[in-house]
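Got a structure for you, questions after.
A single protein chain has been omitted; all remaining protein chains appear in their positions.
Read from first to last, the chains carry the letters A, B and C; within each, the first residue is number 1.
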Amino acid sequence: MRAPSQVTARVVAIEPAGAYQLLTLAAPTVAAGSEPGQFVAVAVGGPVTSMLLRRSFALYTADPGTGLIQIVVAEHGPGTAWLVRVEPGASLDVVGPLGRPFRLPPEAGTAVLVAGGYGSAPMFDLARRLRAGGSAVHMVIGAGSAERLFGVDEAHAVADSVVVLTDDGSRGIQGLVTRPLPQLLGPAGASMVYACGPMAMLEAVGAAAASHDVPCQVAVEESMACGIGVCMTCVLPVIGADGRTRMLRSCVEGPVFDAERIRWKDVGTLPADVLGADAMVVH
Amino acid sequence: MRAPSQVTARVVAIEPAGAYQLLTLAAPTVAAGSEPGQFVAVAVGGPVTSMLLRRSFALYTADPGTGLIQIVVAEHGPGTAWLVRVEPGASLDVVGPLGRPFRLPPEAGTAVLVAGGYGSAPMFDLARRLRAGGSAVHMVIGAGSAERLFGVDEAHAVADSVVVLTDDGSRGIQGLVTRPLPQLLGPAGASMVYACGPMAMLEAVGAAAASHDVPCQVAVEESMACGIGVCMTCVLPVIGADGRTRMLRSCVEGPVFDAERIRWKDVGTLPADVLGADAMVVH
Amino acid sequence: METSVSMVTSLADVTLPNPVLTASGCAAAGRELAPFLDPAELGAVVTKSVMLLPRSGRATPRMAETPSGMLNSIGLQGPGIDAFLAHDLPWLAERGARAVVSIAGGSVGEFAELARRLAGAPGLAVLEVNISCPNVASRGQVFACDPVAAADVVRVVKAESDVPVFAKLSPDVTDIVGIARSCVDAGADGLSMINTLLGMAIDTDTLRPVLAGVTGGLSGPAIRPVAVRCVWQVHAALPTVPILGMGGILTGLDALQFLLAGASAVSVGTAVFHDPCAPVRILAELRAELAGRGFGRLSDVVGLAHRGLQR
Partner (left out) sequence: METSVSMVTSLADVTLPNPVLTASGCAAAGRELAPFLDPAELGAVVTKSVMLLPRSGRATPRMAETPSGMLNSIGLQGPGIDAFLAHDLPWLAERGARAVVSIAGGSVGEFAELARRLAGAPGLAVLEVNISCPNVASRGQVFACDPVAAADVVRVVKAESDVPVFAKLSPDVTDIVGIARSCVDAGADGLSMINTLLGMAIDTDTLRPVLAGVTGGLSGPAIRPVAVRCVWQVHAALPTVPILGMGGILTGLDALQFLLAGASAVSVGTAVFHDPCAPVRILAELRAELAGRGFGRLSDVVGLAHRGLQR
């Protein structure tokens, strides 16, 4: 893992990918040292923008050879609306690579990679690395509808098996990504689960993995003001090795966490047993 | 004079013109009813800009036939920096035509048109209208240096004589635009003067005209927040027909004023004899 | 579907066809906006604060653009109440526009006199008492900075007035709820919030303040979070007092924030400089947003963000 840097990245290409835009950026220092699960933070809106805060995107690819990185952008609010309209040749101010990546297993095994929507972006490089380490990889890719699936074809190229699901049945099986998990995690099944997608999905995948006693890493998506660990906006309650819950910064202590460590039901609240919650009463 | 409207104008062309950018915009309702000396107010910075206020530009051309208007933009601060970088095909939010135009003389005579920098923009249409009404037109065009002159060639096409001056002598005569005025305004000289340019120049031209007893209209440039007469930011002390000085709005009561009505030395101050200045003491 | 939302609202006992108004000082007396919108289509036109005598206003520069906002230091330039009554108010009345007339005085007596002169004027729907203009020579003269002075003004205006009286408050106070309460206790029928924040900018070329008046009033989207907070706090403390909310409203969703915080209507100020059609655009956007959320009546959303909030 390499220290992040702030770079001016040229937009090499921008192309639609279903409901998303795939941005290819020239950012050699970011590409050089990044690992799957890390993200970049992009300044949006141009020089006289009213939008101060960077927007975060998981790295989809990062090629140290070409110095190119790719991100998959869903148009959401004004910042991403601006970003999906950049032109090739434009410059973007990018900070990265940020955050802790997915940890690879100490020894080869069978991995299930579960992704929702653009949450599949970091999964392909992860799959390649897992397979390079000798692991078998099964991918489960879901989304609300067909055009919000990202990378189904590539999944087939990098995984031993692929299950595609959509909420509305417009592609693949109708249903949620948790649906195939009992089978994939069952006896003689996976030794590890990786997941990226909406919080509710991560919670459900974590629960499925736990019920089969399979370790599960998830990449969460919390609202971030700085992305580099200085502001404390991106926290969620995470149980430490000492059994105590702390409000951890998802930008530097995540975005990848062990699913079982996250107090899912308490995200967005301040449970009384969190370290230092007692001090909140005073003031 | 037509009521202003707010329109979405397509950028038809943008091309360098010396130190300036010449923008051609499709804005039929603005083009339809405008007169020389009027201006448009353009929103800058795009949808998520931090710049709330419109930028004002004199109309250089306005063709009711094609529906096109042109403005000449000098890069100054962040708003014009954005504007000179728009691409053909882009849309601009334009309000216009605004302000009072130059008044044409009731009968033909000899007009001297004096312009500084991009202040020449409104002068060419004015010259054409004056000549169409039978007047003779002499133009004096000045600027700091050659590349800040605008429209010298066109001046030759629309005027009976043209004097070009620059402060640094890089083109034409070295000196200020007031230099040729004694001759042009002298005996058997002009019956009217029109001027547009920096305030100090307008004052000097007004003084020269006054010393020859020639009426002089000037188009002033005051900092404007709204451009449509509702905010009261763009005022300057102007003497009325009743001899009283009032703080008049240059966006709706100008930008064209009789030079002799403006209290040049008092611009940027509040002279005690301005109507209502006494009330300022209270509160 | 959209036309099925009832946009009717009221400021105290005055019913307005819709909740989008102009803001004082940002629409003059309505006339200049006529090329861009029909003043009768708005909830009301809030006129520039008028004083007893004609006023020149301050020297220029009177404005500075700031990030997502602007500073102004106009100094209440205006024709005085006589000219206003002779020319401005009748123009609005003839067009069927409702007028919220903003008055400003240098003394309690001047406020009283203004209210007296306006009593019974045709077209007058509401009196807005500007006790919070920051462009005065001394901070001590801002009535809205002191609960007693604020109450004094409200009391005399109320005594002279036959229409609802709204006190316009400044955010530049330690305790806006205290000032609000004091105005209501003195008889204010409602509150207008917020006036501009006191701010300034320095010209880094001349090395002097940009504004001739040194300090000025900060307005625009930059101040919206402060404005929403003020409306929220006052509505929480005084839930039955009608609020005319304002400060940085640029879109229908911005207006909706104010309604959800507790305002019954909103004023659109600086946005008009950006977009002269803003008030009617915002009205249309607000209507569509309400319809899209399934609300049938504007009144359903007033203060809604407070409800069901446990704290």
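Just so it is clear, a contact is a pair of C-beta atoms (placed from the backbone, for glycine too) under 8 Å apart; a residue touches a chain by one contact, two chains touch by 3 or more.
Computed from a predicted model, the values in this text were never measured in an experiment.
Residue A:Cys226 is the one among A:Ile14, A:Val177 or A:Cys226 that touches the chain not shown.
Contact with the omitted chain, checked across C:Phe111, C:Phe166 or C:Trp232, is made by C:Trp232. Residue in contact with the omitted chain (choice from C:Val173, C:Ala186, C:Ala278 or C:Leu298): C:Val173.
The missing chain, though absent from the display, is touched by one residue of C:Leu33, C:Met51, C:Leu191 or C:Ala222; that residue is C:Ala222. Taking the complete complex into account, residues 64, 66-69, 71, 139, 145-146, 172-175, 197-202, 204, 207-209, 214-215, 218, 220-226, 228-229, 232, 248, 253, 256-257, 260-261, 289, 293, 301, 304-305, 309, 311 of chain C touch the chain not shown. On the side of chain B, touch with the chain left out of the figure occurs at residues 50.
Where chain A meets the omitted chain, the residues involved are 3-6, 43, 50-54, 93, 95, 222-223, 225-236, 246-247, 252, 267-270, 274-280, 282-283.
Going forward, only the chains that are shown with their structure count from here on.
Between chain B and chain C, the centres computed from C-alpha atoms are 35 Å apart. The mean-CA centres of chain A and chain B are about 56 angstrom from one another, to the nearest whole unit. Rounded to a whole number, the gap between the C-alpha centres of chain A and chain C is 46 angstrom.
Across the assembly, chain B contributes residues 50-51 that each touch 2 or more other chains.
For chain C, residues that reach two or more other chains under the stated contact definition are 67-68, 221.
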